[in-house]
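The structure is given below, and queries will be raised subsequently.
A protein chain is absent from this complex, but the other protein chains hold their places.
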Amino acid sequence: MTLPSGCPSTIDLNADVGESFGRWELGDDAALLPHLTSANVACGFHAGDPLTLRRTCDRAVAHGVVIGAQVGYRDLAGFGRRFIDVAPDELEADVLYQLSALSGIAAAAGGAVAYLKPHGALYHAVSSQEAQADAVIAAVVAFGGLPVLGLAGSPFLSRVAAAGLPTVGEGFADRAYLPDGGLVPRSEPGAVLVDSSAVAAQAVRLAQSGDVQSLCIHGDSPGAAASAAAVRAALSDAGIAVKAFVGPSS
Amino acid sequence: MTLPSGCPSTIDLNADVGESFGRWELGDDAALLPHLTSANVACGFHAGDPLTLRRTCDRAVAHGVVIGAQVGYRDLAGFGRRFIDVAPDELEADVLYQLSALSGIAAAAGGAVAYLKPHGALYHAVSSQEAQADAVIAAVVAFGGLPVLGLAGSPFLSRVAAAGLPTVGEGFADRAYLPDGGLVPRSEPGAVLVDSSAVAAQAVRLAQSGDVQSLCIHGDSPGAAASAAAVRAALSDAGIAVKAFVGPSS
Amino acid sequence: MTLPSGCPSTIDLNADVGESFGRWELGDDAALLPHLTSANVACGFHAGDPLTLRRTCDRAVAHGVVIGAQVGYRDLAGFGRRFIDVAPDELEADVLYQLSALSGIAAAAGGAVAYLKPHGALYHAVSSQEAQADAVIAAVVAFGGLPVLGLAGSPFLSRVAAAGLPTVGEGFADRAYLPDGGLVPRSEPGAVLVDSSAVAAQAVRLAQSGDVQSLCIHGDSPGAAASAAAVRAALSDAGIAVKAFVGPSS
Partner (left out) sequence: MTLPSGCPSTIDLNADVGESFGRWELGDDAALLPHLTSANVACGFHAGDPLTLRRTCDRAVAHGVVIGAQVGYRDLAGFGRRFIDVAPDELEADVLYQLSALSGIAAAAGGAVAYLKPHGALYHAVSSQEAQADAVIAAVVAFGGLPVLGLAGSPFLSRVAAAGLPTVGEGFADRAYLPDGGLVPRSEPGAVLVDSSAVAAQAVRLAQSGDVQSLCIHGDSPGAAASAAAVRAALSDAGIAVKAFVGPSS
């Protein structure tokens, strides 16, 4: 197969993992991880107890999957999905704390935290609340600098780039897009694509568009592993290699 | 003044700091820190929110005070003072998480975590519960190794030493001792020395005994800073230099 | 079928419900509840967010199932399964708080809290730690008095009875018993009966023994609802009616 000229020949696949908490299990990380190239590991503030984080990092390293810090608001009851109006200096410290905690655990597993991705309500807030965006960025800078994964084309990634940090734009294979590049809100009908061939087709289209460097797979749905496998197969058929955007943790 | 031959000429002074949590302030760290050589900084599980940790590390670095990780049970409501029967693999992960979180924050402040000290009920549990002691030790080893500060002569420090980690034995200037070297329980009369000259005298005696490498000052009492100053003065009069047991964080 | 004379003709069936927390679901309460006569609803300290509690009480009332307060240690990360050495006055207040919170939610659902059952590590602690047993009992008394559900024949229930509160002794259809009436620890092989006919047979035997007033079904295993249905069928075949030990909440 001949790729259209100018088309990217590789794409990253990321998903949220490590989101169990104590007795409560969420997602089938063991089945999902082998399909990923980048694992967004929860850091304990909205999900993920320390033992879960450790086992998840062990598993990611065993599969050669790159580890990223999935940071969020301090809100276990809300799973980080509720906006919290945290003061910038507190948010910066909260993010630095989470990043550092996961970093030490990843290191003990023989890996390293290679990027940061905001989770849930924080993912959305950083595009509309400049003070919160800058707090997250300041935490990454205080940590020593890391690539930041976020919505491709978002104002947040522009601020990240302006701060001199590498950016990684992601797209969603299973979410409907608005004409302006935003996502159709989950509250609207048709927001989530359920037909697996439609998901696979959108994955290929996004990868070929050159607009995104990573595709996000939702990790906490029952069929997450099967969905990831289907996306990989479709990308492979289209001649697009699945490859982490950074080298494997080491 | 001539020191008795064989007597140590230096001693470390440590205290708990960084134990505020959000709106709730505890201890006067700004006043206490300049008197210390080693600061046991809370790590967020029993006390210490991330912004408090960051400010505390900034302050410790500014004063050239060595930073240690004050790790404890996950129990804000109990301030880490209640024994919790945590499974060893969970405790190991909990301690590694706390150590890592503080480590990143200390690094952002231009310092480093230079030792670990168990807090509250964990401090006591590690001398009687071998599985918990080994879990704490395993966390330090997984982190890459650090000196461990604990009760001088305790079974815990023996296990730490057997694991190949440096040990630092501490004594309490303001607590009454039992003949066997243990502490008089707080529930008994006379357990805490209140007379400042008695405290100073015990500090000098402990330092001269050669049995302890560090003296612990209680940081959360109203007169903590004054007490620390009095101990320093008495040690100075006795010709004993106050000096960290490890070099300053850098 | 003729019942042996003196045998009880009714038995209660209880199980833990309402143990989800925010994003994390646990147990299939909707399927399990219709099979129960008594629902041990979590109260928020070790499991159960307020909205889960409310929905669970609504459901229990809809099915005519009696509501009990499943109280535990303040330990979401440990699901209440780790012993915590809580001081008696704190434990009494913690239990009274949980009991009161669920009581108001049950009332809003048109029901009422009709009994208390300690959960997890607290369930076991109250039989060996008299101070904790008395703290739980004091909380029930402070609340105005309620029947207490616990291990049949346990020292805890003796203390409850001595305090003038009604006791309800329970047995486990799916757990192996020791000759002394205690449970085989979960860590030993054969501790949990998996064969459904063995479980049903033990349920009938326990009900006929007259030693227990209630049978506990484990609610958080995948086959909980099916297991409850099988136990009900076996009891029915043996001529034993399944009936709450107290009248329905109202």
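Letters A, B and C mark the chains in the order given here, with residues in each chain numbered from 1 onward.
Basically, a contact is a pair of C-beta atoms (placed from the backbone, for glycine too) under 8 Å apart; a residue touches a chain by one contact, two chains touch by 3 or more.
Since the model is a prediction, treat every value here as computed from it, not as a measurement.
Residue C:101 is the one among C:11, C:26, C:84 or C:101 that touches the chain missing from this view. Between the chain not shown and the residues A:75, A:92 or A:134, the one that touches is A:75.
The set of chain B residues touching the chain not shown comprises 20-26, 47, 49, 76-79, 81, 220. Mapped onto chain C, contacts with the missing chain fall at residues 44, 49-51, 53-54, 89-90, 93-94, 96-105, 107-108, 142-144.
Residue positions on chain A in contact with the hidden chain: 74-75, 77-78, 82-87, 90, 121, in rising order.
The rule we apply is simple: only the chains that are shown with their structure count from here on.
When chain centres are set by their Cα atoms, the one at the greatest distance from chain B is C.
Note on chain placement: the centre of chain A and the centre of chain B lie 39 Å apart, centres being C-alpha means.
Spacing of chain B relative to chain C, judged by their CA centroids, is 43 angstrom. Contact of a single residue of chain B with at least two other chains is seen at positions 90.
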